[in-house]
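Taking it in order: structure first as C-alpha coordinates, then the write-up.
Only one protein chain is missing from this complex, and each of the others stays in its spot.
Let's turn to subunit A:
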Amino acid sequence: MNMLDWFLWGIIPYIVLTIFIGGHIYRYQKDQFGWSSKSSEFLEKKLLRVGSLMFHFGIFMVLGGHFLGILVPVQVYNSLGVTEHQYHIIALTFGIPAGILAIIGLGILMYRRLSVKKILKTSSKGDIAVLFFLFVVIASGLSATFLNIDSHGFDYRTTIAPWFRGIFIFRVQPELMSEVPIWFKIHLIANYAFASIWPFTRMVHVFSFPARYLRRSYVIYKKQANQLN
(Lines give C-alpha, C1' and ligand atoms only; values in the text may rest on other atoms or scores of the structure.)
Protein backbone atom coordinates (compact mmCIF):
# COMPACT_ATOMS: atom_id res chain seq x y z
CA MET A 1 0.00 0.00 0.00
CA ASN A 2 1.46 3.26 -1.00
CA MET A 3 0.79 6.84 -0.22
CA LEU A 4 -1.42 7.17 -3.25
CA ASP A 5 -3.75 4.49 -2.04
CA TRP A 6 -3.89 6.11 1.39
CA PHE A 7 -4.65 9.39 -0.18
CA LEU A 8 -7.24 8.07 -2.62
CA TRP A 9 -9.04 5.69 -0.34
CA GLY A 10 -8.30 7.07 3.09
CA ILE A 11 -8.29 10.81 2.87
CA ILE A 12 -10.20 11.92 -0.19
CA PRO A 13 -13.43 10.17 0.85
CA TYR A 14 -13.62 12.44 3.89
CA ILE A 15 -12.88 15.53 1.91
CA VAL A 16 -15.61 14.57 -0.54
CA LEU A 17 -18.03 13.76 2.25
CA THR A 18 -17.34 17.08 3.89
CA ILE A 19 -18.00 18.91 0.67
CA PHE A 20 -21.10 16.84 0.04
CA ILE A 21 -22.70 17.27 3.45
CA GLY A 22 -21.40 20.73 4.15
CA GLY A 23 -22.32 21.83 0.65
CA HIS A 24 -25.89 20.74 1.11
CA ILE A 25 -26.22 22.48 4.43
CA TYR A 26 -24.67 25.62 3.07
CA ARG A 27 -26.85 25.55 -0.01
CA TYR A 28 -30.02 24.90 1.93
CA GLN A 29 -29.29 27.75 4.29
CA LYS A 30 -28.21 30.25 1.73
CA ASP A 31 -30.00 29.39 -1.45
CA GLN A 32 -33.54 28.33 -0.66
CA PHE A 33 -34.74 29.71 -3.93
CA GLY A 34 -32.22 27.82 -6.02
CA TRP A 35 -33.02 24.49 -4.35
CA SER A 36 -34.82 23.01 -7.27
CA SER A 37 -34.78 20.35 -9.93
CA LYS A 38 -34.96 23.19 -12.44
CA SER A 39 -37.52 21.55 -14.63
CA SER A 40 -37.36 22.59 -18.24
CA GLU A 41 -40.45 20.74 -19.22
CA PHE A 42 -42.25 23.85 -20.41
CA LEU A 43 -39.51 24.45 -22.96
CA GLU A 44 -39.41 20.94 -24.38
CA LYS A 45 -41.59 17.96 -23.56
CA LYS A 46 -41.20 15.11 -26.00
CA LEU A 47 -37.54 14.24 -25.49
CA LEU A 48 -37.82 14.91 -21.80
CA ARG A 49 -40.66 12.49 -21.36
CA VAL A 50 -38.67 9.64 -22.87
CA GLY A 51 -35.22 10.55 -21.60
CA SER A 52 -36.12 11.51 -18.10
CA LEU A 53 -38.29 8.48 -17.46
CA MET A 54 -35.71 6.08 -18.85
CA PHE A 55 -32.96 7.70 -16.89
CA HIS A 56 -34.82 7.85 -13.61
CA PHE A 57 -36.14 4.30 -13.79
CA GLY A 58 -32.68 3.07 -14.72
CA ILE A 59 -30.94 5.01 -12.04
CA PHE A 60 -33.36 3.90 -9.32
CA MET A 61 -32.72 0.28 -10.24
CA VAL A 62 -28.99 0.91 -10.32
CA LEU A 63 -29.20 2.52 -6.89
CA GLY A 64 -31.14 -0.47 -5.60
CA GLY A 65 -28.42 -2.75 -6.94
CA HIS A 66 -25.75 -0.65 -5.28
CA PHE A 67 -27.63 -0.88 -2.00
CA LEU A 68 -27.81 -4.65 -2.22
CA GLY A 69 -24.20 -5.02 -3.29
CA ILE A 70 -22.43 -2.43 -1.19
CA LEU A 71 -24.42 -1.68 1.90
CA VAL A 72 -25.68 -5.18 2.58
CA PRO A 73 -22.70 -7.17 3.92
CA VAL A 74 -21.71 -10.31 2.07
CA GLN A 75 -22.29 -12.29 5.26
CA VAL A 76 -26.01 -11.67 4.93
CA TYR A 77 -26.01 -13.41 1.56
CA ASN A 78 -23.82 -16.20 2.82
CA SER A 79 -26.12 -16.83 5.73
CA LEU A 80 -29.04 -16.93 3.31
CA GLY A 81 -27.16 -19.46 1.21
CA VAL A 82 -26.77 -17.29 -1.83
CA THR A 83 -23.57 -18.31 -3.55
CA GLU A 84 -21.28 -15.83 -5.13
CA HIS A 85 -22.14 -17.21 -8.56
CA GLN A 86 -25.86 -16.86 -7.93
CA TYR A 87 -25.41 -13.32 -6.64
CA HIS A 88 -23.31 -12.45 -9.63
CA ILE A 89 -25.90 -13.76 -12.09
CA ILE A 90 -28.70 -11.84 -10.40
CA ALA A 91 -26.62 -8.67 -10.17
CA LEU A 92 -25.76 -8.79 -13.85
CA THR A 93 -29.26 -9.72 -15.02
CA PHE A 94 -30.77 -6.69 -13.35
CA GLY A 95 -27.74 -4.44 -13.28
CA ILE A 96 -26.86 -4.42 -16.97
CA PRO A 97 -30.36 -3.60 -18.32
CA ALA A 98 -30.79 -0.96 -15.61
CA GLY A 99 -27.44 0.58 -16.44
CA ILE A 100 -28.21 0.55 -20.15
CA LEU A 101 -31.64 2.09 -19.51
CA ALA A 102 -30.06 4.84 -17.43
CA ILE A 103 -27.30 5.59 -19.88
CA ILE A 104 -29.65 5.71 -22.88
CA GLY A 105 -31.97 7.99 -20.90
CA LEU A 106 -29.03 10.13 -19.98
CA GLY A 107 -27.91 10.18 -23.59
CA ILE A 108 -31.30 11.48 -24.63
CA LEU A 109 -31.19 14.12 -21.92
CA MET A 110 -27.71 15.19 -23.01
CA TYR A 111 -28.75 15.33 -26.64
CA ARG A 112 -31.79 17.34 -25.63
CA ARG A 113 -29.80 19.78 -23.59
CA LEU A 114 -27.27 20.45 -26.27
CA SER A 115 -29.41 20.34 -29.39
CA VAL A 116 -32.61 22.09 -28.37
CA LYS A 117 -31.81 25.75 -28.69
CA LYS A 118 -34.20 26.95 -26.02
CA ILE A 119 -32.79 24.44 -23.53
CA LEU A 120 -29.20 25.24 -24.35
CA LYS A 121 -29.81 28.98 -24.01
CA THR A 122 -31.37 28.54 -20.59
CA SER A 123 -28.78 26.06 -19.29
CA SER A 124 -26.32 26.98 -16.61
CA LYS A 125 -22.82 25.53 -16.54
CA GLY A 126 -23.97 23.36 -13.66
CA ASP A 127 -26.77 21.85 -15.72
CA ILE A 128 -24.35 20.72 -18.37
CA ALA A 129 -21.70 19.64 -15.82
CA VAL A 130 -24.22 17.45 -14.01
CA LEU A 131 -25.01 15.55 -17.18
CA PHE A 132 -21.34 15.20 -18.07
CA PHE A 133 -20.33 13.89 -14.65
CA LEU A 134 -23.32 11.59 -14.50
CA PHE A 135 -22.30 10.23 -17.84
CA VAL A 136 -18.77 9.55 -16.67
CA VAL A 137 -20.08 7.92 -13.50
CA ILE A 138 -22.58 5.69 -15.24
CA ALA A 139 -20.33 4.88 -18.17
CA SER A 140 -17.49 3.89 -15.86
CA GLY A 141 -19.84 1.91 -13.66
CA LEU A 142 -21.34 0.16 -16.64
CA SER A 143 -17.98 -0.63 -18.14
CA ALA A 144 -16.85 -1.99 -14.77
CA THR A 145 -19.89 -4.22 -14.76
CA PHE A 146 -19.26 -5.43 -18.29
CA LEU A 147 -15.59 -6.04 -17.70
CA ASN A 148 -16.49 -7.89 -14.55
CA ILE A 149 -18.85 -10.38 -16.23
CA ASP A 150 -16.16 -12.96 -15.90
CA SER A 151 -15.10 -11.82 -12.48
CA HIS A 152 -11.86 -13.87 -12.24
CA GLY A 153 -12.62 -14.29 -8.58
CA PHE A 154 -12.97 -10.60 -7.83
CA ASP A 155 -15.87 -9.85 -5.51
CA TYR A 156 -16.56 -6.27 -4.64
CA ARG A 157 -18.63 -7.42 -1.73
CA THR A 158 -15.48 -8.35 0.06
CA THR A 159 -13.38 -5.39 -1.04
CA ILE A 160 -15.16 -2.24 -2.04
CA ALA A 161 -18.21 -2.83 0.12
CA PRO A 162 -16.44 -3.18 3.47
CA TRP A 163 -14.12 -0.31 2.55
CA PHE A 164 -17.12 1.87 1.77
CA ARG A 165 -18.98 0.95 4.92
CA GLY A 166 -15.80 1.45 6.86
CA ILE A 167 -15.67 5.07 5.88
CA PHE A 168 -18.90 5.76 7.69
CA ILE A 169 -17.85 4.06 10.89
CA PHE A 170 -14.43 5.68 10.75
CA ARG A 171 -12.61 2.39 10.23
CA VAL A 172 -10.64 3.40 7.21
CA GLN A 173 -9.25 0.41 5.34
CA PRO A 174 -7.60 1.68 2.21
CA GLU A 175 -5.71 -1.56 1.89
CA LEU A 176 -8.97 -3.25 0.82
CA MET A 177 -8.83 -1.17 -2.32
CA SER A 178 -5.36 -2.02 -3.42
CA GLU A 179 -6.30 -5.06 -5.47
CA VAL A 180 -9.51 -3.67 -6.94
CA PRO A 181 -9.51 -3.60 -10.78
CA ILE A 182 -8.79 -0.26 -12.31
CA TRP A 183 -12.26 0.20 -13.89
CA PHE A 184 -13.89 0.09 -10.45
CA LYS A 185 -11.38 2.64 -9.27
CA ILE A 186 -12.23 4.91 -12.13
CA HIS A 187 -15.90 4.57 -11.24
CA LEU A 188 -15.19 5.54 -7.65
CA ILE A 189 -13.02 8.48 -8.55
CA ALA A 190 -15.70 9.67 -10.96
CA ASN A 191 -18.10 9.47 -8.06
CA TYR A 192 -15.81 11.64 -5.93
CA ALA A 193 -16.00 14.32 -8.56
CA PHE A 194 -19.72 13.96 -9.01
CA ALA A 195 -20.40 14.10 -5.28
CA SER A 196 -18.25 17.20 -4.98
CA ILE A 197 -20.28 19.21 -7.46
CA TRP A 198 -23.59 17.66 -6.46
CA PRO A 199 -24.59 20.13 -3.70
CA PHE A 200 -24.02 23.06 -6.04
CA THR A 201 -26.22 21.82 -8.83
CA ARG A 202 -29.79 20.79 -9.47
CA MET A 203 -28.88 17.39 -8.01
CA VAL A 204 -30.07 18.70 -4.64
CA HIS A 205 -33.55 17.81 -5.77
CA VAL A 206 -32.75 14.22 -4.77
CA PHE A 207 -33.20 15.30 -1.16
CA SER A 208 -36.43 17.10 -1.75
CA PHE A 209 -38.53 14.19 -2.77
CA PRO A 210 -41.93 15.19 -1.36
CA ALA A 211 -42.27 12.09 0.77
CA ARG A 212 -44.33 13.83 3.45
CA TYR A 213 -46.92 14.62 0.87
CA LEU A 214 -47.92 10.97 0.86
CA ARG A 215 -48.94 11.12 4.51
CA ARG A 216 -50.36 14.61 4.54
CA SER A 217 -53.96 15.49 5.44
CA TYR A 218 -56.11 16.77 2.65
CA VAL A 219 -56.60 20.21 4.13
CA ILE A 220 -53.71 22.23 5.43
CA TYR A 221 -53.89 25.14 7.79
CA LYS A 222 -50.91 27.36 8.27
CA LYS A 223 -50.02 29.26 11.33
CA GLN A 224 -49.71 32.98 10.93
CA ALA A 225 -46.12 33.86 10.41
CA ASN A 226 -45.90 35.99 13.56
CA GLN A 227 -47.16 33.15 15.73
CA LEU A 228 -44.48 30.77 14.62
CA ASN A 229 -42.15 29.67 17.34
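In the analysis below, a contact is a pair of C-beta atoms (placed from the backbone, for glycine too) under 8 Å apart; a residue touches a chain by one contact, two chains touch by 3 or more; residues count from 1.
What we mean here is this: contacts and distances are computed from a predicted model.
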| item | value |
| --- | --- |
| UniProt protein name of the chain not shown, from "nitrate reductase (quinone)", "GDYXXLXY domain-containing protein", "D-alanyl-lipoteichoic acid acyltransferase DltB (MBOAT superfamily)" or "Glutamyl-tRNA(Gln) amidotransferase subunit A" | "nitrate reductase (quinone)" |
| Hidden partner chain, touching residue among A:28, A:57 or A:192 | A:28 |
| Touch residues of subunit A, complete complex, unshown partner | 25, 28-29, 32-33, 216-223, 225, 228 |
